[in-house]
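Taking it in order: structure first as structure tokens, then the write-up.
Omission of a single protein chain aside, the complex is shown with its protein chains in their original locations.
And now, subunit A:
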Amino acid sequence: MKKTWPAYPYIFWMVIFTVVPLSLLLYFSLTTRTAAGATTFSWEHFGRFFEPIYLKVLFRSLLLAGISTLFCLVLGYPAAFILADRKLNHKNTLVLLMVLPMWMNFLLRTYAWLTLLERKGLINTLLGHIGLPPLNLLYNDFAVTLGMVYNFLPFMVLPIYSVLSKIDHSLIEAAEDLGADPTYTFRKVVFPLSLPGVVSGITMVFMPAVTTFVISRLLGGGQYTLIGNLIEQQFLTVGDWNFGSAISVVMMLIILVGMGFTSRYEKGQEGGGLW
């Protein structure tokens, strides 16, 4: 394909802000500084990542992100399905309401959960008024998962909604004409056609969920070192940029594999994702 001139600023941008930083990351992850101050090639940082304590952190990040993604899917699919219903009134307003929270600062919304969940927070105060004992809502798996589901849910709803609302309605009518009941139609027609949306929703929730470090710090009370916290620590506290880069490179590989998986599903399909 022939490149045209409008692409040049983009290429320039890509080189400066993507290729150069990525190369630096790769360079740091593969080198080490000897006692004499010389820089040499080394695999040691990657080796270190595969030690049990870091694998444990990785596993926990994947698990929490996986659970959150599952909840997002369970909650998000029906929501998208309702939104995509052709008979729904005020559809645009409802979609807007879904997107609206995303306009507000992410940190602010997470802090709001603190106020709700605290021991002397809103929920416990209400429970106290009706004579129930206070609950420990904050600083546990529940709070972290809740924070992730809350923050990432729109990323699940929107792609599924966009695919569902584009499904050719005559296919559904055809299924009904051939005697399929609604459940059967859904299983055999609607759901398979919505899969590209589901897959891209899963990717869009899972990836930020794996690397989040703010939610785990605020709602998990810093008790949950996730992979994002680990990377942040290496760069800011320890000053071990080599190891930090190595973790980032591993995470990028995981994400690339995920993307490869996604693109296989999306081949030939149209408009599944938001990218």
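Everything that follows uses one rule, which is that contacts are C-beta pairs under 8 Å (C-beta built on N, C-alpha and C of every residue); 3 or more make two chains touch, one makes a residue touch a chain; residues count from 1.
Definition applied: contacts and distances are computed from a predicted model.
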item	value
"ABC transporter", "Sulfurtransferase TusC", "Spermidine/putrescine transport system substrate-binding protein" or "Cytochrome c oxidase subunit 2" - which is the UniProt name of the missing chain	"Spermidine/putrescine transport system substrate-binding protein"
Per the touch definition above, residue among A:S68, A:T145, A:T225 or A:S248 touching the missing chain	A:T225
For subunit A, residues in touch with the removed chain	53-54, 56-57, 60, 114, 118-120, 136, 138-139, 217-218, 221-225, 229-230, 233-240
